[in-house]
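With one protein chain withheld, the remaining protein chains of the complex are depicted in position.
Chain nomenclature is as follows: A, B and C, assigned in order of appearance, with residue numbering initiated at 1 for each chain independently.
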Amino acid sequence: MEPAVLDEIQRIFRAARFISDLGIELESVGDGECVTTLDLKDRHLQQDGYVHAGVHATIADHTAGVAAATLLREHQMVLTVEFKINLLQAARGDRLICRAEVLKPGRRFSVVESQVFCVDGGEERLVSKMTATMAYVDV
Amino acid sequence: MEPAVLDEIQRIFRAARFISDLGIELESVGDGECVTTLDLKDRHLQQDGYVHAGVHATIADHTAGVAAATLLREHQMVLTVEFKINLLQAARGDRLICRAEVLKPGRRFSVVESQVFCVDGGEERLVSKMTATMAYVDV
Amino acid sequence: MEPAVLDEIQRIFRAARFISDLGIELESVGDGECVTTLDLKDRHLQQDGYVHAGVHATIADHTAGVAAATLLREHQMVLTVEFKINLLQAARGDRLICRAEVLKPGRRFSVVESQVFCVDGGEERLVSKMTATMAYVDV
Partner (left out) sequence: MEPAVLDEIQRIFRAARFISDLGIELESVGDGECVTTLDLKDRHLQQDGYVHAGVHATIADHTAGVAAATLLREHQMVLTVEFKINLLQAARGDRLICRAEVLKPGRRFSVVESQVFCVDGGEERLVSKMTATMAYVDV
């Protein structure tokens, strides 16, 4: 990865207030892929004690955006065009891990898949899966 | 709306920690529809100063869930099966308003559409649109 | 609409072999919108006598593509990036009508919504709804 791209990725994490506010952390990043984690607190839950769908979507979208950003060229930024997420099972546990991978890189946009796993008492289960279209926009 | 359903809807808002933590508020609710609002703060933004896609998704999903919950029968709860959201334009402004409406009610699940508007200096623009499948699960 | 755009739209219908083969016909077209119809035959059905989801998707996608094509600039063509469709009820009847409308026009892509109605004994019911992202590609 070019140093300028790595700088941009670190900026995406430092500067994205919603992400730091929620507690989502960058675990690792490589060409076309990214892993993030989130220690679950009560504030991440919905009315029945499960992780809120908005938390699934946030970690899956942001991790997908960073995976797409590893393929950025100079003077571009990444914006989410659209995504679709399936909540595969109600999630409750200690931690989320999100693994995103570019399925199809492109010049104008990339298609990225994110898988969200919930770690509960040492066991890791797939709890949601997203497909996202990320655009490269000139700045 | 049955009093029991209205109770459940108020509980969904009071008890959903992620929603109160973000500052999303219930504006109105009716059969198959719901309106919510969010006063935008810096903590809702992504790295380039726009509302994070995860915030769009959270308000759209939760409002859709409440719209679906107005059609709940006794001893049921609502869970998001899946949703798809299109970010139509980068959002920056004072406030989000989300309007959700059930497109197709069903016994086992309902299909709901949410539109998110951004209010900036008195002007209101459509910034994202979601289609969600909400399941009714026996509890 | 520019005459060149109208020419392109008529070409899209004449030249799209899958569409003429299925029997889908252009009903009307305007800026950012299009209406098509399909007389239902046994060959459009799935194993239980309902219209196949692939037929819903085909008419919804093609009609959305034409609605997006009304906003084409010279030396561009339209390609489907992605779509999502909800099958709202099992469809059986005489005819499908599809109405597509651009929700958000753009320079590089437009977001389009298609609604598919099934006409059965004079009654018209909404049977599926699509959201599609259509890209404008230079040729």
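As a working rule, a contact is a pair of C-beta atoms (placed from the backbone, for glycine too) under 8 Å apart; a residue touches a chain by one contact, two chains touch by 3 or more.
These numbers come from a predicted model, not from an experiment.
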item	value
Chain A, residues in touch with the chain not shown (by the definition above)	84, 86, 88-89, 103-104, 111, 126, 129, 131, 133
Chain C residues touching the omitted chain (full complex)	11-19, 21-22, 42-48, 50, 52-55, 57-59, 61-62, 65, 77, 79-87, 90
Residue ranges of chain B at the interface with the undisplayed chain	81-82, 84, 108-109, 111, 133, 135
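Basically, only the chains that are shown with their structure count from here on.
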item	value
Between chain C and chain A, distance of the C-alpha-averaged centres to the nearest whole Å	33
Geometric centre distance via CA averages, chain C-chain B, whole Å	29
Between chain B and chain A, distance of the C-alpha-averaged centres to the nearest whole Å	21
Junction residues of chain A, two or more chains touched	81-82, 84
